[in-house]
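All protein chains but one are shown in place.
Chains here go by letter, A and B, matching the order in which they are written, and residues are numbered from 1 within each.
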Amino acid sequence: MRRMTRRALGVLALALCAGTAAAGPMQDLLQRNRALIEESSRRTIAPAIEAVATSGLPQAQQVLRAWQDKALAIDAAGRFWIAGEGAPLDPEGELAAPEGDLDRIKPNSGIRALLGTALVSFQLTDPDPARRMAGLDSILRDPEPELLAPLRASMAGETDPAIAARKERLERLLTMRFGEDEAARVAAIEALSGDISVEARGALNPLLATRRVAGPAGETPEGNLAARLVPGADGFGHAAAYAMLVDAGLAPPRPTDAQIRDALAANIEAGRVAGVPVAQLGDPGRRAAAYDALAGQGLVPPRVDEAQVEAALAAHGFHEIYLEPSAAVTDAARRALAAIDTKVTAMKGVDLGLDALSLASIYFLAAIGLAVTFGVMGVINMAHGEFIMMGAYTAYLVQQLVPDRTLSLIAALPAAFVVTFAAGVAMERLVIRHLYHRPLETLLATFGISIALQQLAKIAFGTQARPLTAPDWLGGAWIMNDVVGISHIRIAIFVLALMFLGFFLFLMKRTRLGLETRAVTQNPGMAASAGIDPGRVNMLTFGLGSGIAGIAGVAIGLYAKVTSEMGADYIVQSFMTVVVGGVGNIWGTLAGAAMIGGLQKAIETANPSNTLAAQTYMILVVILFIQFRPRGIVALRGRAAGD
Amino acid sequence: MTGSFLSRNPSVPVMLGAILALVFAVTVFSEAMGGGLSTSFVKTLGMTLCLALAALAMDLVWGYAGILSLGNIAFFGLGGYMIGMWLMAARTRDVVTANLAAQPIPPTPSEIDAAVAGQIFGVVGSDSFPLVWAFSGSLAAQLALVVLVPAALAAVFGWLAFRARVTGVYLSILTQAMTLALALWLFQNDSGLRGNNGLSGLQNIPGAEGVPQAEVALWFLWGSAAALALGYLLSAWLVSGKFGAVLRGIRDNESRVRFLGYPVEGYKLAIFTLSAAITGVAGALYYPQAGIVNPAEMMPIASIYLAVWVAIGGRGRLYGAVIGAVAVSLVSSFFTSGRLPDLDLGPVRLVWVDWWLVMLGAGFVAVTLLAPKGLGGLVDLWSRRRGADRHGADLGPDAGALREQEAEA
């Protein structure tokens, strides 16, 4: 009654305000379809949406969106309004005053989906390329058969070549799933063969979705058969097979041990269950007998023993059926996926190679300082890892002082070098100098220093990991395709490793210090007679090795975490790198780093679930490797190698 | 090599007497006997004796054969794991059986097994016994494994390493890597040994539920003391005969021994394997007193402690290893007990628990630099044993304790 009154008042108001609330073409159009719109039924709404969408009116998209957002409303006068966040607009997009309260039209989800589809064609023809791209992305996220038509329609008018290519590709993805004719679908699938993108794989895989059916033996079920399943083979266990039979009502359920126990407990009468004393039920045979007796009385479902399970399985056949009915389509999809898999495997190999390369760079960086102190000077420095840590913490402190990430990184590299160089020189002067020719004691003394430094860092910085943030330009990743990619930090570390290799070669082969170092290494007495101060050379060499460790620490800190134990994480690998590579040769260190890094990645790939085990296996492989090349990959031979 | 056993090993009666005196005194004053020594202190002493035994085994390979093995802590941990498997399985079985007995229906054997497995392996998301626990039901088998598993690992590893003539620091690093590999393997849940949880509740001895811990602690003290005494006797016998002479020969001049016709690898392998077995026994006695064994015990840092004890005590002499292990571990437990008040030094607050490691590290460097003979060197002062006059700088114990060859610049 009240509604009627409001209508009447509305009509009256419409007559009165005809000048203010303009009756435009969209309002007219909506009024023509008002009955359908107000009925708001999934089955009948299509013509109304179609009418708006194809009207060619500029406001069509806005109206459809408002409708979808439940913002299309009718006022008391029966006129349509767009009730957004602010003041309501009339369908022509002009501000005006509605009559009385607005009654919002609430389309159900089915209608909203239809509206979405209609909107997509607007988006796909939007003048703004970004909107068009966003529209394509939304289709990819949520592919629907209905989207195929608007997509195809939009392709003809596309001017942007990149978007055109994308549309074409998307059209293929949709066609192969929802296309009406089999040949077109197969063609679309075949066009994707060898495409390793995630979206291609994502589109192909659903085509091969299957379901499992159980039926009498010897009978082949209806449908596009994928495989015949044999219980007990290929991850299709007896238990799973029997469960399928039970689910299909083809076999009685099997009481579990727990159910049997509960059933027995529920049927205890005067200390006995079906005549068997409770105390004897710990014996599996007696327990079974008691339960069978209960089953015989009809109190519990009967037991199903192994033989019965076997018989039931033998009496039935199990098949896997494709959800997709067309065999031609599934065959094509299988072939395409196989081709893609081959390519993806190859690409994964490339990606693995990149990963291994970057890991090798890190090991090389960590080990190069060690190669100097251990390889060139023959000094075991177990505190080498702590120098790496000191470098990383130095960079962290610099970052606290200099807020600009790029500047702080540039400042941190020399700062880390200076700090660890000084620490290395101090350690050489105070400790190692006194322990030349006592390698095992050097090992132990430097280990003592390592313990002390680690604990000092723990006291100074706490056990929490400290962040060392890379500048933004190092934050991204270089992505070749959906399989192969590598982060910029890893590339930077690789470049840094190359620079160090060059620097080291230059230093050793082209500078006075390098010459003196080599001289002292080969014959300290002779070098001293030639006027070289072995003490000074040893000090500088050790400082240099430590300084390089400090810079490596900055790089590793950017890539991993900065903790007091980060050095300890790398020390064993670093030593292995030097030992495997061959002592006293920078190329050996490089080869060692490549081998350890590559090996670790390869083992991790072969056993992806378990990186701890991968490290174990890697160490075992290295121990075995030492059997065949006790002096490392690049070995000095003969009398020069010494014994 | 000639003369009676005691004349060759004057330290044996002193050491055995000291062990006996310690055990007697502790027993008399222990809580179990109504004395004032706390149970935790008795346990600390018992554990210290085990550490001394492990240090003794370390001295055999390092001090006598010159192999700085950083893998001995792995053998120590393995010994603990082997006995821990029986302790945990047997104890859990007792508890589970008692629990299941309260249910209306008595459990079948397989139900008990499943419940025990669920109890033990629930933390790593498994509910059945892994293969490595096959013998966990038998005390005798696990006791045998305490010796056999470390010995087998040492034999395989040693055979590979010695055959390839890996020596010196290379060997140290390789043994370190072996320890790390074992620790990492044990850290993963699939290892079947409860991953980083390790084995726990080992202080509860199955079948001794009614016995107070104070008394159990005494049992273990006696057991540890007996093991140390036997280990000392065995070691003294080993190193004072021709076998010991060959070992020291290998340490000081491996190629000379080889050209005398001795199979050096065989000797190294024998002493390394034996040392592993002794260390395994030490670990098996240690961990029931500690109550828990987990892979963190075997991380590289732990492996160096054994070497530190021997170095501080003075290597190449059996009593040195014992003195070093006892002194350092007692001082360590004193500083880390938290009983010492913190020291306020203006800007820095000296928390002993934190600073102890720094002191240990620095002190160790100092011992290496200033007193290479370790605490055992004090005995030399007292006994006026002097080294030969050297014609060059001191080469330290590594390069052959007594060598005329001049130290190079």
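Following the convention adopted for this analysis, a residue touches a chain if its C-beta (ideal position, glycine included) is under 8 Å from a C-beta of that chain, and two chains touch if they have at least 3 such contacts.
FYI, contacts and distances are computed from a predicted model.
One chain of the assembly is not displayed; among "Sulfite reductase (NADPH) flavoprotein alpha-component", "Urea transport system ATP-binding protein", "Aspartyl/glutamyl-tRNA(Asn/Gln) amidotransferase subunit C" or "Chaperone modulatory protein CbpM", its UniProt protein name is "Urea transport system ATP-binding protein".
Across B:40, B:253 or B:336, the residue that sits in touch with the chain not pictured is B:253.
When the omitted chain is restored, the residue from B:41, B:135 or B:262 that touches it is B:262. Among B:114, B:205, B:270 or B:340, only B:270 touches the chain that is left out of the view. Residue positions on chain B in contact with the hidden chain: 1-2, 238, 241-243, 245-246, 248-249, 252-253, 255-256, 258-264, 266-267, 270, 387-389, 400-405, in rising order.
We adopt the following convention: only the chains that are shown with their structure count from here on.
Residues of chain B touching chain A in their complex: 68, 103-111, 157, 160-161, 163-166, 168-170, 172-174, 176-178, 180-182, 184-185, 187-188, 190, 255, 300-301, 304, 307-308, 311, 351, 354-355, 357-358, 360-365, 368-369, 372, 395-396, 398-399, 407-409.
By the touch rule above, chain A contacts chain B in their complex via residues 257, 261, 264-265, 268, 273, 278-284, 287, 380, 382, 431, 434-435, 437-441, 443-445, 447-456, 458-459, 524-525, 528, 534, 568, 571-572, 575-576, 579, 610, 612-613, 615-616, 619-620, 622-624, 626-627, 630, 643.
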